[in-house]
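The complex appears here minus one protein chain, its other protein chains still in place.
Showing chain A:
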Amino acid sequence: MYLSSTSYTHGERRLIRDLGEAGCDDPRLKDDRLEAYRETTASALAMATEVGARTVAAAGVSPDFVVYATESTDAEDALVRSARLADGLGCPGSVVMSVAGHGCGNLGLLLHVADGLLGTSRAASVLLITSDRVVSRPRIMADGLSVLSDGAAATLASREAPPGGSPGFLVHGLAMSCDWNADPGGDPISAQKRSVRLGRSAAAALRSASGHGPREFTRAIFSNYRYGSQRFLAGAAGFAPAQLLTGPTDEYAHCFAADLLVNCDLLATAGAFALGDRLALSATGPHTWAMVDLEVVALPNAGGEGEEVPAGPTTSDPTT
């Protein structure tokens, strides 16, 4: 399964220190690369429609399926939501479905569903959309992991390789580990032990699925959590510190399940990847750790296999 034509949108840029929530002026947020968040009055469905339409236009296909992940339903009926989404995308004949329940780990769910659809149906392409916004909860996450932003991302999953000229990725393996016994509001020590267990379990499952263990990946990429948390989670799953590649946490903060799609596209465009790089994506939620084995198969303006690309963002050494 290939992923390409990724589109995304975020709300307006706001400074975390002006958020007005308890802890928003904690200097450790900036130390951990959290400076701005994104806010919008647009509904999750409106953002989903916008990015989905852009991906459809960029790919030049009418997807057989549309799979939409959100935890922000804005109270609309699921049937109405599907109809509006299909209409807004200009794809009235596409099969539209919604998935949820894994929070920021919903990306893993989207990819699993797409992989199943492409593998067992005659579908050639599946449009994946994730969109969320904060409605009635604090943006500073209770567990201190990050600050929540509003935004959406879409990508096209296809059986055939995408054309070159823009970032494209081949999915070699998927794994999801869940622990539904966990209490998301539990004490930090229990949460830490759970993270370690889930990370190791997901890494082992991915090794079984794709044959790649944590240390064999070129890069490990997480959602836009605090830098320290990303470093901890990477270690928990068995990645070396030098493998961790961080996205633009300072600009976007944590936009639910959209971060990883955004980060892959932005980092590819910034020249952080070379063709053939193997990326381990980790999409984590309160009960979930999804891990994805991606190969970089197309880059912006990359002329051919093995072409040199300029060095891009790398993990900063916290000691410097």
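By our rule, a residue touches a chain if its C-beta (ideal position, glycine included) is under 8 Å from a C-beta of that chain, and two chains touch if they have at least 3 such contacts; residues count from 1.
What we mean here is this: contacts and distances are computed from a predicted model.
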Undepicted complex member, UniProt protein name, chosen from "Branched-chain amino acid ABC transporter permease", "cytochrome-c oxidase", "Acyl carrier protein" or "Sulfurtransferase": "Acyl carrier protein"
Of A:His102, A:Arg231 or A:His287, the one touching the omitted chain in the full complex: A:Arg231
Residue among A:Ala124, A:Val196, A:Ala209 or A:Ala270 touching the omitted chain: A:Val196
Sites on chain A contacted by the missing partner chain, in the whole complex: 144, 188-189, 191-193, 195-196, 226, 228-229, 231-233, 235-236, 238, 240-241, 318-319
